[in-house]
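What follows is a short report on a single structure.
The complex appears here minus one protein chain, its other protein chains still in place.
Up next, chain A:
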Amino acid sequence: MANGGNFSVNICEEDHDYENLGESGPSRDSFQVFKEPACNVRGNPEDIQMEMFTKNSDTSDSESTSSSKESSNVYRVRSLQRNNWSAATRRVLSSMPSRKTGLHSSAGMAVRARQTCALPKHQTSSCDSLHIPRATQADITSPEFEEISTEDEGNNLADSGLWCAETNKQQLVSDLRGVSEGEGMRKLRAMPLSLADKMEIRKHSFSPLAKNSVINRNVPCHNLPCMYLSRMWRHCRYTPRFSTSLKLWHSSMKKLSGRYGTGVLSYFTFLRTLLFINLLFFIITFLFLVLPQAIHPPPDSHRVSFSWIGLLTGIGYLSQSLMFYGYYSNITIKTTSITSVVPYCIPTAYVFTITMSFFIICIILVYSMSKSFGKSFQVFKSDGNLSENVFCSWDFKVTKKPSIRLQSEKISTRLKEQLSELTSGEEERTLVQLFRNFLVHVAAWFICLASIFFSALGIYLLSKKAISKMHQNLDLLFMAAVVSGFNLLLPGIFNFCAWMEKHNSPSTRIYVSIFRNLLLKICIIGVLCYHWLGKIAVEQDPQVSKCWENFVGQELYRLLLMDFIFTVLYTFLGEFVWRIFSQKILRKNRKPVFDIARNVLELVYGQTLTWLGVLFAPLLPAVQIVKLFVLFYMKKNSLMLNCQASKKPWRATHMTTVFITLLFFPSFLGAAVFVAYTVWIIKPPSECGPFRNLTNMLESVKLWAERMKDYHQILSWLIRAYNAFTDNPLFLFLPSGVFLLVIYFRIQVVDGQRRIIRRLEKQIDDEGKDKKFLITQLQYLYEENNPNSSHRHRGR
């Protein structure tokens, strides 16, 4: 280090790699500066290095070729890619962790093993074995490995590499021998080797066990069923996928994702999830509630004739059927053999079934929400946006040529936007522009909120008026139609406001539009719920039929149906007719875009109605199932015929989390609160339904519990335990306390991980600087000792 001056001159004059350092003057300066930081590598040498190199490249830019590689940044990091490293340096470099990270892990061993597996098959020289066979361009950034194989020591290195790879393979085999078969198979499957290699490794590592494997047919098995069972068991253990049951609509969804990408696919996946949730709900209520009641019809039922209008409005035939609450009686079934031991009480079954189903669905939703949130949560959010966009944005599922072109356009636009954002930064807006933006925002929000308010008010007034027109059939549909109409029209107004506002980032636009749509639906449903629970249930208006639950159930049924009809109309008119109109008359080739957020919110709205109504109309999930089924095919066909893919980016996993959260938080919880309030507080009517003559629905459970105590020892003990739990407030506080503690613990863990990540990144950075210093030192020592070899490399 002391004789820095001599050294720099030698290197610079003979080193053609440093093209920029044409003159010895500035080059010497630069190299001296480069030497200096070597003394204190942990200081701040990079800045000085950068400066000098920038200066250098500036002076020599005029004479260098206009290749893009001569920028200062790239120059600095290219300092480790010189051509004429000595063999020793190259060996050291090639065994550095960063070059071999891929090669030391199981993946890397796999790569080596793969390359050497091919070896015994042909007799080429060992030189070629490690030689990366793809022809590389003879430019400055050619990889190190090329150099290795053409060196004198190439043979030695190749041999050592070969030996290294062989040991890697043997290490793999011995690793796998040590573990159990199932675990070993799982490890083997997760290795990125070719199938032939895997089979060979498996043969070697599991050979004592392979003889007992069922795959070997020479083993005589006297017990055929036993063999089949063990084979099936083996396959079950090795095949980790149990979700093959979700194969409904698999081919259609594959076609859709091929054309439209992952965003649209998330809508249809959400639809399928909702279908399964409803199916589960329906099965539970059917088995425990509808079926017993259907087998033992109540004595006082009288049939009204069937009419199609009745089917639409829910009055008439349907109101006297299993569909609605009024049909269910408060009988206790004692006739069959099982129920003579434990009598089956319909009112209790009603309450239990509904609450249990809600409870199960709550668990399912919380579980899927946490899983989806865990997938999209990042411990350390750094600005890796650009590299993430480049590495992860290509969707391999898209197969049609025009879609691929669209995807390329999307990616290109996004990259260009991000690049321009980085270079220009925030645009500077004048005060006038800022003020104008502010006014536009205020105006847009005012319009939206006013429209929501007026629509809610209108529905409230209409619902009060509708009571007086109770018995005219089609007029009952009027209010439901108005609600659906508002749901359809107002998002159009919101879209117009969003177009007026011109938000900067597309994600803000999506969130704002979701929020406005959500607010609209919450207001409408809130108004209706208030009207039902607050007015009808309490006031016992004689104009409402004596069975107000029936009335509420019918209202919800009508709302659901109208929502479906309006969706069909919108799909037909809004998409099909609009496309024909714009093609034939306007002569533009612009197809409408499938608005994912709005359609998902429609699904959530329909599901909310179902959950609200299930207490009053237990067969409502069946209606929802049919509706979702038809909706899938309708939307799919309309999409294929009429719509084009959106040009805006869509972060599928993140948005799926948002949708499930929306499904859980306002929708499910709101419905659960509504049901809980009804069950606990509201007094059921005395004329109809299974809860007549009781103060509230929960009382039926208490009465049943009292009766049960006499029947069975275990049941009475359970009931006593349950009473003790629910009466004691400690039951609530203890689990909540534990829950909060767990959350606090997790937050601290995440925080600690963030700090560790930051420290590790700094450590890697420092080690990189160390490495650079050591390599150049090594090179310098070598070249100082062998001045002839530097002449030999000159010709490259």
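Simple rule for what comes next: a contact is a pair of C-beta atoms (placed from the backbone, for glycine too) under 8 Å apart; a residue touches a chain by one contact, two chains touch by 3 or more; residues count from 1.
The working rule: contacts and distances are computed from a predicted model.
**Student:** Per UniProt, what's the omitted chain called: "Chromatin modification-related protein Eaf7/MRGBP", "Transcription initiation factor TFIID subunit 10", "Calcium and integrin binding 1 (calmyrin)" or "Corticotropin releasing hormone b"?
**Tutor:** Going by its UniProt entry, the chain not pictured is "Calcium and integrin binding 1 (calmyrin)".
**Student:** Identify the residue among A:177, A:441, A:654 or A:709 that touches the chain left out of the display.
**Tutor:** The one listed residue touching the chain not shown is A:654.
**Student:** Looking at the whole complex, which of A:412, A:437 or A:637 touches the chain that is not displayed?
**Tutor:** Looking across A:412, A:437 or A:637, the contact with the absent chain belongs to A:412.
**Student:** Write the list of chain A residues that the hidden chain touches.
**Tutor:** Residues in contact with the chain left out: 68-69, 71, 73-74, 77-78, 80-81, 98-99, 101-103, 105, 107-108, 114, 118, 121-122, 132-134, 136-137, 141, 143-145, 185, 188-190, 192, 194-196, 198-199, 202, 215-217, 231, 235, 238-241, 244, 254, 262, 375-376, 378, 382-384, 386-388, 390-397, 399-401, 404-405, 408-409, 411-413, 415-416, 419, 422-423, 651-654, 761, 764-765, 767-769, 771.
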